[in-house]
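A protein chain is absent from this complex, but the other protein chains hold their places.
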Amino acid sequence: MAVSTTAPSKAPAPRPAASPGRRRSRAWAQVPFYAVLLALSVAFFAPILWMISTSFKTAGDATALPPQWIPPTWSTEGYQTLLTDPQVPVLRWLANSLVAGIGHTVLVLATAALAAYALARMNFRGKNLAFGLIVSTLFVPGFVFLMPNYLIVDALDWLDSMWALIVPSAASAFGVFFLRQFFLSLPRELEEAALLDGANRWQIFRRVVVPLSLAPLSTLAVLSFLGSWNDFLWPLYVLFNPENLTLPAGLATLRNAYGTDFPAVMAGAVLASLPVLVIYAVAQRYIIAGVSRSGLKG
Amino acid sequence: MTTADLASQPVREDRAPEQTAPRARSARHGSRYAPYLFLAPFMIIFGVFVLAPAAYGVWISLHNWDFFLPSRPWVGLGNYLELFDPTALVAVQFWESMRATGLFVLFSVPFLVVIPLGLALMLNRTFPGRTFFRAVYFAPYVLGVSVIGVLWQYLLNANAGLINYHLAQLGIAEAIPWLTATPWVWVTLVGVTVWWTLGFNAVVYLAGLQGIDTTLYEAARVDGATKRHEFWHVTLPGLRPVLLFVITITILASANVFGQAYLLTGGAPSSETRTAIMYIAQTGFEQFRIGKASAMSYILALLLIGVSTLNFLLFRRQERN
Partner (left out) sequence: MTLLHPPPSRRAFLGLGAGAVGAAALGACGAPDLSAVDLPDVQEGYDGPPLTLRFWNGLTGGDGAIMRDLLLEFGQAHPNITVQMFAMPWSSFYQKFPAAVVSGLAPDLGLMQNFHVATNAARGVIVSLDEVADRVGLTEDQFATTVWQSGIVGEQRYSIPLDVWPDSLFYNKRVLADAGLDPEDPPRDRASYEAALETLAAQGVAGHWLPAVDPQGVGRGFDSLQWQMGGELYDETGSRALFNGPAGVEALTWQLERIRAGHSKPNVNGGDANVAFKNNLNAFLWGGPGALINDLSSVEDLDWGVVPLPRIGDRAASFSGSHQFVIMRQRTFDPDRLAATYTFLSWISANSIGWAGAGPVPARRDVVESAEFAALPAQSAVAEALPDVRFYPLVPGIFEVQSTILYPAISDVLLGHASPQEALDEAAAQAAYLLEENRQKYAEARA
């Protein structure tokens, strides 16, 4: 990694004024650096492009040898199959995924923000116990809860319903932990001023804390939505009617061992990816900020 | 929202709760329920879907709990003991699957710790297009595992896939059995996982790099340190907490591997890549032997908690030295 420097970007190290010759040689020195970055970018993006390209091929072209990067004939056959075939109610799956994702996100935001605020700013008996319990589950792998949760969800009569997707996953400790760290970093002065004005805890939370916390709340919202949207193992087992599947779980059922209709499968993959890629393009900053913050304060 | 009504008593004097004797004061002013009301919605869900299942799972694992059988006799530690009985088929298969998970952790964690660090170091420079590249490398991470699965299965198909086609163009005539034979299945699972999740770790590192005190670099430079020296003596020590975090969550995430193996190799060849979670899910949800599956998941969880703790202690000891 000879080309990389470890100079932190916050304070780009001022270089001595370079002579023109030196500058040119520095520009040349950048070439391998950019070459590596570009090569990596191609490697990272090519599979996604292939997925999109295949989704516009005919079934024959998709399995033709040699494979073609550009569809020989552009076709929306895959999308048509997918959107009209009664066996694969893709629009239902899309709607299910949206309902589950939004429901889950709203529930996480509401419950985690309230709990995190109590844990950050209030004093009460059992606080340390509650916080300890919550944090200790951060590192317990989720599969431990899989089987008993299935039975609990069954006992609640929630199998094969949106409730099974919305509620249990909202018990994750991450949101509480993440928001608590942020609330702790807020200056107390504003809350104190509100107290002097006679506001109660709820009013302070609503009018002072939430407006100050829009950035971390957005981050948590995006991360929660992505998590719910991409969840695979749990929906695979708690949903029964194909009509109730989410898009990722439905997508996995599209794969037939024989005669796989690749354009349709890839069209499904594109449909399943499109919302997250769009969200990512829009909220990239929030997602990356959330990931880095969760990492730093862990 | 009932929370609002019940928490509406003013808390005027409770201004710096952590500095003044808080408990007595808030109690006197009647807001002692407020914290519990704030906490309640989350704690109910947390109790029902985290605490209860944790306990319930232990209870199940102590029974011969078949989904369809009317009687679920108490077997004590029987399910656990059977998993340590080398003559029992379920033990053979379970430890085979633990081996698969272990191998995956062993193969994937070094790559997922080192490559993202290199990438983060590159991206930590200031140069035009930095945000763009960062976004590109992170992009696969937002895709779901089911998309990753169908996509790579198609790309890696041994005799009709794109990857082997391009390799053939490069002169590698023998079709590589990416999804069917060792060691290629491991290359596939690790490679796809690195492609998929590398951006996440890189972003965590980037944040860590930006948190390192710049004066340390300046001091090192004044001392005439080489880049390499700087890396070992400033960057790495500065990254220690981040490194601990990355290693810990990467081990946990890798030990949780399910979707990639389930969708890409289906456990093939034979049961070589049937991972622990996959076997637990098969035992519990496909063969409906829930008692046994629960016992397996606790053994795996204990092991992972042990590994995380060990990891943590190692780092702390190093810090002390």
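The first chain written gets the first letter, and so on, giving A and B; residue counts start at 1 in each chain.
To be clear about the criterion, contacts are C-beta pairs under 8 Å (C-beta built on N, C-alpha and C of every residue); 3 or more make two chains touch, one makes a residue touch a chain.
Given the structure is predicted, the values throughout are model-derived calculations rather than measurements.
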Interface partners of the hidden chain - shown chains only, full complex considered: A, B
Selected from B:47, B:102 or B:241 as touching the chain missing from the view: B:47
Contacting the left-out chain in the complete assembly, out of B:157, B:193 or B:254: B:157
Residue of A:244, A:273 or A:292 touching the missing chain in the full complex: A:244
For chain A, residues in touch with the removed chain: 59-60, 63-65, 86-87, 91-92, 95-96, 99, 151-152, 154-163, 167, 236-237, 240-244, 253, 255-260
On chain B, residues whose C-beta touches the chain left out of the figure: 44-45, 47-48, 52-53, 55-56, 59-60, 63, 66-72, 88-89, 92-93, 157-160, 175, 177, 179-182, 266, 268-271, 285-288
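Criterion: only the chains that are shown with their structure count from here on.
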In the complex with chain A, residue positions of chain B that touch it: 3-4, 7-12, 14-18, 22-23, 26, 31-32, 34-36, 38-39, 41-43, 45-46, 48-54, 56-57, 60, 118-119, 121-122, 124-127, 129-130, 133-140, 142-147, 149-155, 160-162, 165, 195, 200, 203-204, 206-212, 214, 217, 221, 227, 230-231, 234-235, 241-242, 245-246, 248-249, 252, 255-256, 258-259, 263, 277, 280-281, 284-285, 290, 293-294, 297-298, 300-301, 304-305, 308
In the complex, chain A residues that touch chain B: 1, 3-13, 30, 33, 36-37, 40-41, 43-45, 47-48, 50-51, 54, 63, 65-67, 107, 110-112, 114-115, 117-119, 121-125, 127, 130, 133-134, 137, 139-152, 167-171, 173, 176, 188, 192, 195-196, 198-203, 205, 226, 229-233, 237, 248-249, 251-252, 254-255, 262, 265-266, 268-269, 272-273, 276-277, 279-280, 284, 287-288, 291-296, 298
